[in-house]
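Pasting a structure here, questions to come.
What you see is the complex with one protein chain gone and the rest in place.
In order of appearance the chains are A and B, and numbering begins at 1 in each one.
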Amino acid sequence: MSVVSRDGAPSADDAALRSTGVPYARKRRLFLIALAAPALLYVLAVVVGPMVQGFLYSFDSYNLIRPASRHFVGLDNYLALWRDPTARSAVINTFLFTFGAVTIEFALGLGVALLLWRDDWFNRIALSLLLVPATVTPLVVGLVFKALLNPEYGMLGYPFAEIGVSSPRGLLADPERALATLVAIDAWEWTPLMALILLAGLKSLPTDILEAAAVDGATAPQRFRIIILPLLLPAAFLALILRMMDAFRVFDIIFVTTSGGPADATNTLMIYGVKQGLEFFNIGAASAVSTVIVVCILVMAAAFIGVIRPARNRHA
Amino acid sequence: MRDRAGLALLARRLAIVAVLIVALAPVVWLFSIAYKPTRDIFASPPQLLFSPTWDNFQSVFRYFNLWALLRSSLVIAIGSTVLSLIIGVPAGYALARATSPRAIWLAYFFLIIRTVPPIATLIPFYLFMRDIGLLGTWWAVIMLNTALNSAFVVWMMFSFFRAAPASIEEAALTDGCTDFGAFVSVALPTVAPGLIASAIFCVMFSWNDFLYAMFLTKADTKTISVALLSACGTKDISWGTLGALAHFSTLPIVLMMILLNRYFVQGLTQGVH
Partner (left out) sequence: MAAIRFSHVSKTYAGGHVAVKDLTLEIEDGEFLVLVGPSGCGKSTALRMIAGLEAITAGVLTIGGAVANHLSPRQRNVAMIFQSYALYPHLSVAENLGFALKVRKEPRELVAARVGETAAMLELKALLARRPGQLSGGQRQRVAMGRALVRHPRAFLMDEPLSNLDARLRGQMRGEIARLQRAAGVTTVYVTHDQVEAMTMADRVAVMRDGVLQQLGPPRDLYDRPVNLFVATFIGAPPLNLVPGVLRWTEQGVELELPGARLVLPPKLAQKNFGLLAHRDREVVVGVRPEAASLTDDTEAGIPGVVAFQEDLGANMVTTVELAGAKRRDGVVVEDLGESGIPRVSNRMRINAQSGARRVADQAVGIELDLERLHYFDPVSKLAIR
């Protein structure tokens, strides 16, 4: 930051500059770093640290029942996962559940958002009531639907069994339909949230473009397809990614309803991993599963970003 | 013409009501079974009408130390919310006002940290807490909840601060505030709705969490969400007890959400844009 005068010698301004102490620009940067540091350090210590430790456990044969016999086994845990048919089906179930849930929640959420697009008292009250399912803890949601779907005494389960929608053992005990049922339950809980975010996206659309399209003669479905949907996707983008990552880690609902059954039909990676860790105390295997989950989530997010980002930039 | 618009509005409103029924019926059912005698709960085919009873509430009070449970949940929820706000809000501000383009990646980092699968962190954290003797105390749960909640607060406040015009803080700086002074006396009041929204989310996450609470607490520090799990026996769940318990575990959050709905909505929509 020095000023060199025309003949190349440092000017008096140079000396004046240097003598003014710590520059404000640096002070401000330090200030911002100081504000952000506690959160960053805390999260690194409490979340990333144990995560890295867990990652290291995945390379050991480590069982809490026999902690002394812990030893390094390299990729054995991962290979065991690869070879285990239960684990493989868990992976497939997890992906099926994730894509099913997110797609349905997006479609239904969009429908609800379109219904609520106008801003009046009715819609405002409806919106506040609509978010109630999202506030109930997933654990309770699972229990509630377990009761409702029971084929003997459930408000839904009994009619379903009677008219043949489900087998006499109930939807949740049916290996063919259990996963789909769980997707439906997940949709019940999270569609309202998706609807809220999509509604915010709809409201943020520039109205003059829509009016111009209407004046140009576009019908409602045309306006939806050509203008609303493409402009909405960037707004929905983040919500979709987050929902995708959360759906991949689904646990509570499945745990309390089917616990992975019947016959592993609803076994997901999380259930499988938790069973390994907390039922069999096989820390090594559980850590391997959790690492696989993290990798899958990152890959999914990256793929999603890779697909959506060019579309986003095109419409920016 | 007016009739057509009126008809469309009616159709739309009916559809919304239908959606609301689907959304709310299970929740209403949950609270209703607290008043249903066990006999009627298990009746097959299911009965809609019943004569209400207080039995389930009585068994809840008998088998659970409700006040201790509520106290634990409250301490953990408030503790982790306060800590998360203290470390999260300044970080959100710093990232929003950072001049370096790398700041946005840090913000995404905080957002993503929430998606770490619990088992990845739970077991090592459990062992660590055991080693330093904090296992079974409220602190263990608060510490872990704070880590995840503060990450969420950072992201949410980052969005709110980014939307707030920096020119007002610049005015404060030229008027003679220090950087910290501008943050406290001008930036914070401007994002007050964001602060409330963040607090609501922290309370909700901590109160509803059961996995961490279950593994990091002992009998005397159990939260009410963990108690919900005990309502599930091995064979048949005592639904009536569950419904009664839900009045204390779920109803507060539902009410908070309906009353503070404005902030909830604003927080979510701000945080995703």
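What we mean here is this: a residue touches a chain if its C-beta (ideal position, glycine included) is under 8 Å from a C-beta of that chain, and two chains touch if they have at least 3 such contacts.
As the structure is a computational prediction, the values presented were derived from the model and not from experiment.
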- request: With the full complex in mind, choose from A:A25, A:V52 or A:A263 the residue touching the hidden chain.
  value: A:A25
- prompt: With respect to the chain omitted from the figure, which of B:A15, B:L66 or B:I168 is a touching residue?
  reply: B:I168
- prompt: What residue numbers in chain A mark contact with the hidden partner chain?
  reply: 1, 3, 13, 16-17, 20-25, 27-28
Query: Which chain B residues touch the hidden chain?
result: 99-101, 165, 167-168, 170-179, 181, 186, 189-190, 192
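The definition used in the following text is that only the chains that are shown with their structure count from here on.
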Message: Centroid from C-alpha atoms only, then distance chain A to chain B, rounded to Å. What do you get?
response: 16
- prompt: Taking the complex as given, what residues does chain A use to touch chain B?
  reply: 27-29, 31-33, 35-40, 42-43, 46-51, 53-55, 57, 112, 115-116, 122-123, 126-141, 143-148, 152-155, 158, 162, 188, 192-193, 196-197, 200-201, 204, 235, 238-239, 242, 245-246, 249, 251-252, 256, 270, 273-274, 277, 283, 286-287, 289-291, 293-294, 297, 301
Query: If you look only at chain B, which of its residues touch chain A in the complex?
result: 12-13, 15-16, 19-20, 22-24, 26-27, 29-30, 33, 41-46, 48, 87-88, 90-91, 93-95, 97-99, 106, 110-113, 115-121, 123-125, 128, 143-144, 146-148, 150-151, 154, 179-180, 183, 204, 208-211, 225, 228-229, 231-232, 237, 239, 242, 246, 249-250, 253-254, 256-258, 261, 264-265, 268-269, 272-273
